[in-house]
Each structure stands twice: as C-alpha cells, then as structure tokens.
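Quick one: the structure is below, questions incoming.
A single protein chain has been omitted; all remaining protein chains appear in their positions.
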Amino acid sequence: MRHRRSAAALAVVGSVALSIGLGTGVGASVRPAARVHHTTSHKTKARYPRTLAGSFAFYSGGDTNVQQLWQDVLIPAFNRAYPNIHVNYVFDEHGTNDVATLARVAQAEKNHAASGYALLESATNAVELAARQGLFIPVTTKDIPNSVNVPSASMKVVNSDAVPYRGSKVVLAYNSATVKNPPKTLAQLLTWIQQNPGKFAYCSPSGGGSGSYFVQSVLNSYIPQSVQEQLAFTSNSSLESYWSKGLAELHKLNPDMYGGGNYPTGNTQVLTLLGSGAVQMATVWSDQGTQALQDGQLPKSIKLVDLTPPFAGSPVYLGIPKYTPKNQAILASAFLNFVLSVPQQAKVVKRLAGFPGIKVSVMTKTVQSEFGVLGDGQSLPYAATISSDLNRIWQQQVP
Amino acid sequence: MSETSVSTEVAEAVVGGAGAPGAPAPRARRSRRSAEGGSRGGLAGLLGYLPVAFLLVFGGIPIVFSLLLMFGHLGGPNAAISELGQGEIPAHGIGTLGAITQLFENASYRQDIFATVMVFVVTAAVVLAIAALLTFWHRLRPSKPLAVLQFLAVIPLFIPVVIASFSLWTFWGDRGFTNSLAQLAGWSNGLIFSGRIQGVILAETWVSLPFAVLLLRAGVASLGDSSLDAGRDAGARPFTIARRIMLPQLRRECTVVFCFTAVGALGSFTVPYIVGPSSPVMLGVDAVNTYTAYNQPQQAAVIGFTIFVLAALIGCVYALGSRSRRVGRG
Partner (left out) sequence: MQGSELVLEQVTKSFSGAPAVDAVSLTVRPHEFLTLLGPSGSGKTTILRMVGGFLSPDTGRILIDGVDVSGVPVERRPTAMLFQQLSLWPHLNVSRNVSFGLELRHRPKQEIARRVHELLSVVGLAELGSRLPAQLSGGQQQRVALARALALEPRILLLDEPFSALDTKLRVELRTFVRSLQREVGTTTLLVTHDQEEALELSDRIVVMRDGHVEQVGSPTDIYETPATTFVAEFLGAMNFFTGAASGQQVRLAGDVAVPVDEGVLAAGDRLEMGVRPEDVVLDADAGLPARFTVEEVTSKGHFRALRLRCGALDLRAFVDKGVVVAPGDDVAVRFRKVHLFGSGGGGQVAPEAAAERPVAAPSAMAVRGASGTSGSGSRP
C-alpha cells in the first residue's frame, strides 16, 4: 500500500478482473447471504469461546515483514488464545497473485460457491476494491465486536464490507533543528515553501503516494467537500475540472520546490533528501518515516506531524468472502476480532511501524506516544481511476 | 505485475526496431538452412524452427496486438487490457489515429521525444568518443594509467543499474560529491546533475561504457602492429593514425558501439526514471508511467511505437555504417 503507484495500477487490474467475474447486478445479491451469517454470529455475542475448533485458509499478499507479523506474532498469539483453531496461512510475496486470487473469489461469488479462502489480505488495494464490489461479508460489531474502534471513515470507503487492521498515512516530515515553527495547516505549509525556496520536496505523484496525497490536499483546498467525496468514491472524471486552480497553484510553486522543480522519483528518494539535509521538509509515509527514524536513516531531529486537515492515508483491509462455509466464517471472524484487539494492534504498530487499524486514541498511552503528535484523522484518497488521471495531468501541467 | 508487462512490451519494440535492419538477414539465412535440414533430418530440422516460433509467439504477436490497440481496436485480444485502461479512443472502421494525434498534439510529449532523441544521440556520441579515446590511445601508447582506466570503465557492467542509478543520483545531487567539491571551489550549486537531462546523459554514458570499451578493445587488438607502425613510419602522429588508419578500419565496431548505445539509451527506463528530471521525461519512462500510473494502455502503445520508429532509424544508421567495403581484415 505504501507504494501507491503500483497499487493503483493493480487496483485497476483488480476491478476489471472482478467485474468480468461478477458480470452485472452484483450488489443486489449480496445482502441476503450476509444476513444468514448475522443470525449465526448473533449468539456469539462479544466473545468467541476458547473451545472453537477447526481450520480456515487465510490468503495474505504482502512483503516479508507482513509475513513475519502473521507467522511470528499474530497467529502464535491467536493459537495461545484459541488452541484448537488452525490458521492455514497462504503467503504471496509482493502480492503478485492478488489479482488472480481475487478474480477467483469473484468467480466463486458469482457461482454462489466457496472460494477456498475464509480471509484475505492484499498487498495492493485489491481487497479494498473487492469489498467495494460487494464480494465480502459485511463487518458488524456483533460479529466482530472490536471493529467498534475502527475509524468510521475507513469503514465507509469499503461500505463496511471489510475491516482495516493496519494502515499508513502521509504526514509532514520536518527538520526540527532548523524549522522551529512547523506549519500546522496546508496554507501555512504553502507559505513556508514560498519563504524557503528549494527546501521542500514531494515526489512526483506517479512515483509514490507521499507526493500524490500532498497534491490531492492542495487540489482539495479549492474543492467543495461534497466533490472531494465524489472524487474519492466514484470514477466521475468530469469532476477533474475542479483541479485547475490547485494545479495552477502547484505550477506556481515549481521554482520554490527542491532543485527548482526537480521532483524526486519515489518515496525513497524523498527520505534520502530529507536525511542528507538537502531539504528541510517533505511529505512522507508515516510508516516509512517512522522506520527510517528507527533505523537511523533519518536523524532524530526529523519530526513527523499531521496537518489540519491531515493528508490522506491508506488502510490495509481484511475481508471474509461471501459464501464462505459458516463454520469457517465464524473461525475467521474470531481471528479478525482477535487481531483488532488493543494488545494485538499494539504488536502490529510496533512490528510494522504502521498505524493501527483501530483509532490511536483507544491504544495504550505508550503506543500513543510512539505517534507523537500524529492523530487519528486522515483524508480520503482519490479513487483509483481519478488518481491515475491526476498522475498524468500533474505530469503535463506542473513540472 | 502490470508494470512488468509494459516494460517487456517496450523492450520488445526496441529490440524489434534495432534488429530490424541488421538481424533479419542472418535469421532468414538460418531458417533456410534449417529448412534444408528439415527435409533431411526430420526432428533436428524442426528444432531449427523453434527460435523462429518463439520469436513470433513472444515477440511478433504481442507487437501486432499492440498495434491494433494503438489504432483503437479495443476488442478481441485487447479486450482485457482496454477494459482496465482509461482514456481510450475506440476505432470506427479500420482504425483511428486519435490516440496518436492526442499525444503528438501535446507539447509535453513532443518535448519528451526531443529530449529522448537528444539523450540517445549525445550519449552514443560521448560513449563512442570516450571508448575510442581510451582504447585507441592505449593501443598506440600503452601505459599503466590507461590500462587502469580501461579496467575501471568496465566495472559498471557488474553493478545493477538500479543501484548505480540511485548512487549516481545521490552523487550528483546538491548534497552529493560533485557539488560539494564545486562549493569548496567557491562555485555554488555549479555541479548538480541529478534531476537534469545532463545527468541522464552522464548516467547512460556510465552504464553503456563497459560494452563500448570491451568491443573497441577487441577491435583495436585485431589491428596489426605493423599497420600502425607503418603509419608512424610514414610520418603520422598518433591522432592522425587514430583518425586515418584505425578509425576507418574499425568503422563497423564504432557503428555497433554507437547504435547499441543509442538503442540502449532510447529504451532505458531505470536511469532516466531515477536520475532524470520530472519534465521532460524520456520515452521509456513516459511509456511505463502512461501504462501504470496514468492507466492508459492505448497511449502507452503509441509511445511504444514511437520508440520503435526511433529504434528503426538507429537501425538504418547501423545498416549504413556496417555496410563494409573493407576486404582486407576479418
């Protein structure tokens, strides 16, 4: 998810594959099946009994740090709590099979059959897209009581058909040794950029989400809230005409950018510039920034902060496919509920230097302090096709 | 995943273009030979067709599909790819030039083409000049420092391009070695190449030099001592010998170095992507961005085709330059 560029491309692949698999009129047939599940889970109330037994398959696309998180941390912890549940963990490095796997889920859904997986996570936003297509069982606080702590915006993106268990968002990184009064809002940031030419960098939107979300924030500052939401939830490209003012503003900023409008190619280069002192401020992914601070790649003087309103973020979702056999769906729900518990979320945060799926505010004080001034809030990123258009139009109009 | 598939497509276009004027001849010859073998040798003969079939299936057919996509035929084999893409211009009848005109009417695309041509022409010329200087000079006046330089020039061969590009980007950045040196000399921000088209040329040169040096070194070694001694004996200074005796005899090698460097630079992605400026970008970067980041496969096909045409032009230079009237050597 961090590398929004490839994620975006895969997302589109995903949507096509899914729509091919689904044919038409998918949305309508979803709910009844889900309701069946509701009635079963109703009895379980908040907690699942320790005696639950059986096994289910969990597809997970991601980098090896994700694999280690599941295999070394979360699944062993789950097995201590539920010794009779076997999680059949299927890992796919870099999520190269995300699209194919979700196409299989879509095909199964079309045939009202089980897909073979009771739980899915993707390295790209394939699961998010599948959720929007209605391929998953809706998440409720009855089935998964701990989902009550998940920020509502994250749930809204996927129509509550999947649940985020971790995430990352774009934040402002600045060098506290030289910048004493960091900007609090986007307007202050833009002013700072103009007053300190060459000291701010964001990567080109094609190359990384950390640049893309900065651009989206600038564009959104000229766009009514309702249109912003449409850009996030629909593929209505006619709304792109709202961008003209924001793009003009960005173009005007060119000479004040690092290298006089020399946009780093990707997220990594931005961190390099920040670390070398070439720039004093930049937009970075929160998890990459945190990781770089821990590794010493960034000096301790670099601080990560949210603006008000914050930049967009990308949660990583887990979903339970529709038509998953009832007993397996219960096991998967038990697992999901476990993963969303505060202690397990703390492990996620620690292990991946990421955001929890649940609100930071419900985390323990120690975990909260890890985030410093970073808050819960994050804006909604543009939908995939809109985001692709933004990449192209930015390239044509800004540098 | 999708990024991989587009870069193969670009690469195919490039390879096809470069090979077009030069390669078909031997290939045709080979297939004729294998045809004879087939009538005699059965299975062995059929095996001869495998490479051809391989090329057709993995090279030829995708290129045809790509051409169809470019002209707006979004159905059939292109259905999947176009359904996922956006901004398509569909064909009515035999095809549309819509995607082509759309791109070429765009000033930034024309700048990208110009920048690409400039990069590959200058890179090829610089690489040829450096490689020729190193190898010719060492042939005429062998010396330790030159031998060391030649050795150093080959090292980039063993460094992955991604790592090299990133290092060069850092090295030539405003906090990099070159600029720090310039600043020490009191020349503020005088030596920054990262994010500039000059940086792309430098990095492409760095990446292409090993092949050029190796090839010319072999070529230069094949020249007889007495041929060069006779030149000195006739009163020619080293530069004259290089220009009038060595260069004409190594015209084919020099053409190969020039054209291969040019084609390499033309189709490159990693170097301009990491080292190059945000705008203009080289066509290889443009193609990948258009496919993955802009999600416009049809327009990406047009860019691929542009690269193909440029590669074909380089191929013409190759055909002209290697058409040798030299009979004495080899």
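Letters A and B mark the chains as written, and numbering starts fresh at 1 in each.
The rule we apply is simple: contacts are C-beta pairs under 8 Å (C-beta built on N, C-alpha and C of every residue); 3 or more make two chains touch, one makes a residue touch a chain.
On a predicted model such as this, the values are computed, not experimentally measured, just so you know.
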Neighbouring shown chains of the undisplayed chain, as defined at the top: B
Listed residues B:M70, B:V122, B:I245 or B:V285, member touching the removed chain: B:I245
Options B:S108, B:T178 or B:S227, residue touching the unrepresented chain: B:S227
Touching residues (missing chain, whole complex) on chain B: 224-227, 229-237, 240, 244-245, 248-249, 326-329
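Methods note: only the chains that are shown with their structure count from here on.
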Residue ranges of chain B in contact with chain A within the complex: 1-3, 80, 83-87, 106, 108, 166, 169-170, 173-175, 192, 194-196, 273-274, 277-279, 281, 289-296
Residue numbers on chain A that touch chain B, as the complex places them: 5-6, 8-10, 12-13, 15-16, 19-20, 96, 99, 204-207, 237, 259, 261-263, 265, 268-269, 272-273, 276-278, 384-385, 388-389, 391-392, 395-396, 398-399
